[in-house]
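Yeah, one chain of the complex is gone here, protein chain that is, but the others are all in their spots.
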Amino acid sequence: MIAAPSLAFLAQWTGRHSALDPAGPQAERIGDLWWLMFWISTGVFLAVLTALLAAILRRRREEEDAPGPIAPEARHRLTRVVAGAVGVTVVLLFVLLFASVGTGRALGSLSSRQALTIRLTGQQWWWSVEYQDPVPGRMVTTANEIHIPTGRPILVQLESRDVIHSFWVPNLHGKRDLIPGHKGEVWIQADRPGVYRGQCAEFCGHQHALMGLLVVAEPPEAFAAWLEAQRRPAAPPVTPAQKRGQKLVETLPCALCHTIQGTAASGKTGPDLTHLASRRTLAAGTLPNTPGHLAGWIVDPQSIKPGNHMPANTLQSEDLQALLAYLGSLK
Amino acid sequence: MRRFSLLLCLLALAACEREERRFRELPPAAARGLPVRVSVLQPATPLPGPNEPGPYAANAYGISEGKRLYQWYNCSGCHAQGGGGIGPPLMDARWIYGGEPENIRDTIVEGRPNGMPSFGGHIPDDHVWKLVAYVRSMAGLAPKAASSGRSDHMAARPSEQRKKPEEPGTQEARHPG
Partner (left out) sequence: MSVAEIQETEEGYAGHAAEERRRLEKTWAFSSGFFGWFMEVSHTALGRRYIATAMILFLLGGIEALLMRIQLARPENGFLDPDLYNEIFTTHGSTMMFLFAVPVFQGLAIYLVPLMLGTRNTAFPRLNALSYWLFVIGALLLYGGFFLNTGPDAGWFAYVPLSGPEYSPGKRVDVWAQMITFSELSSLAASVNIIATVFKHRAPGMSLNRIPLFVWAMLVTAVMVVFAMPAVMLASTLLAMDRLVDTHFFNIAEGGDPLLFQHLFWFFGHPEVYIIFIPALGVVSAITATFSRRQVFGYMAMVLSLVATGFIGFGLWVHHMFATGLPQLGQSFFTAASMMIAIPSGTQIFCWLATLWSGRLRLNTPLYFVFGFVAIFVLGGLTGIMLASVPLDLQVHDTFFVVAHLHYVLIGGAIFPLFGGLHFWFPKMTGRMLSERLGKLGFWLLFIGFNLTFFPMHKLGLEGMPRRVYTYLPETGWGDLNLLATAGGVVLGLGVLTFLINVAVSLRSGEVAGADPWEGETLEWAIPSPPPPYNFLHLPTVSGRSPLWENWEEQPVVTGVESHRREVLVTASLDAEPDHRDILPGPTIWPFVLALGVGVTFIVAIFTPWGVPIGAVPCAIALVAWFWPRGDMGRYELKEKS
């Protein structure tokens, strides 16, 4: 259904996409809590299974056959054992409760005065990413890819334009819902550079399954350079094909939904395409950003993600090539 | 009994048409049959209008997508939520250029004098048909079971599924000219 994955796409995710491969302080805390709970639970589970097996396999005396109450002396012994087991349960639960509340407090303590603030808006079925800045002209809008500097707390403000979504990057932190009408926020931080995959975690309709995003953590200098590049309007077309492509974007349905800074395209319904070519994926983390996949997506998006809001476009071959040339130049 | 089962079959078909979610686009619009009339006046006995209800006329998903597109393509900028503003109202029974689905389609695609832009080529054909279905539902002309309920916005008017179609002529006085 979707074109075969390219090796390059695979290589874009550093490390495993997993809650147990933490790349930030919060996921690490939660990971520690997980392992504590895992080992305690394993111990309890094995103890119960052993008790069950022992009860099944125990040798019994002949005279115990008549049905009825448990013999009094056995009952006394068992009462002590059961009470002891309940006591141990209570103690273990307290250990887990304190560990859990402690971890919760630690998670809540991440914050910073000079935090980088990102507004993340979820909609069916992609993410709009807006880097806040006191100067409106220096705000940056992109989609489905969040770049963050390593080692610095990031405040992500969460909003939804339609239904409830949930922002979740397992390698960095747990999830947080985006609820229409409710402003949410979550702090994240990545300590090592890498590309971490995130995905919508609250059922949100037809394409909930393929509503992904990437978090790209890079050293502060690289991040600053990226942000500076994103602030610039779209690169003007150079080659004749690119020029023709820009014309097409402005006249075709594209312009009604997408924005390309510095051109007539200023729609707000779809993802911002100003620096489309700088992004790693298309269609909310679903396709690698290659000309072939882009062409497939433009011509027949409904067979790749049925139900999404991008309409199919019937284009002549040379028009399509021109469009691809232009979009490919939007670094 | 037979009539009863026939009724059941019809109900079933209606349900299927209403609930269908068609994601793939339609084939290019079918060739026209009867001429499209822009005037309600006809010599002699009026002929039935072009009987082309449009692909989403009774399809709940298409109508609700049309409602979304109505905002996204900024139809509301002129027609507001159907009550009209810069452009004429869409929820009454007065259609300057005809209220049949074909008429509305042509109005969207071709544009009309005095401000209605021509969206042909800028909006995919199938989006036009979804808009047509939605615009008709605003006037109460779509099946109630397929029309939208209230939206998650301020309620400016009763929803499409509560809207009763107006009698043509009654509002002539309200919108002279």
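The chains carry the letters A and B, assigned in the order they are written, with residues numbered from 1 in each.
Assume contacts are C-beta pairs under 8 Å (C-beta built on N, C-alpha and C of every residue); 3 or more make two chains touch, one makes a residue touch a chain.
In this text the structure is predicted, and so the values were computed from the model without any measurement.
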Original post:
What chains on display are touched by the one that is not shown?
Top reply: A, B
Original post:
Of A:130, A:202, A:218 or A:272, which one is in contact with the hidden chain?
Top reply: A:202
**OP:** Taking the full complex into account, find the residue in A:166, A:274, A:289 or A:329 that is in contact with the omitted chain.
**Re:** A:166
Subject >> Contacting the left-out chain in the complete assembly, out of A:82, A:224 or A:238 >> reply: A:82
**OP:** For the chain that got dropped from the picture, name the residues of chain A it touches.
**Re:** 1-2, 5, 9-10, 13, 16-20, 27, 29-30, 33-34, 37, 41, 44-45, 48-49, 51-52, 54-56, 58, 60, 64-71, 74-75, 78-79, 81-82, 85-86, 89-90, 93, 96-97, 99-101, 103-105, 107-108, 124, 162-164, 166, 168, 170, 173-177, 179-182, 184, 197, 199-210, 212, 286, 306-307
**OP:** Tell me where the left-out chain touches chain B, residue by residue.
**Re:** 12, 15-16, 18-21, 23, 60-61, 63-64, 67, 144-146, 148-155, 158-159, 161-162
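The definition used in the following text is that only the chains that are shown with their structure count from here on.
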Original post:
Between chain A and chain B, what's the gap in Å when you average each chain's C-alpha atoms?
Top reply: 40
Original post:
In their complex, what parts of chain B are in touch with chain A?
Top reply: 21, 23-25, 68, 72-73, 121-124, 126-127, 152
Subject >> Complex interface listing, chain A residues touching chain B >> reply: 180, 206, 251-253, 255-257, 267, 269, 302-303, 306-307, 309, 311-313
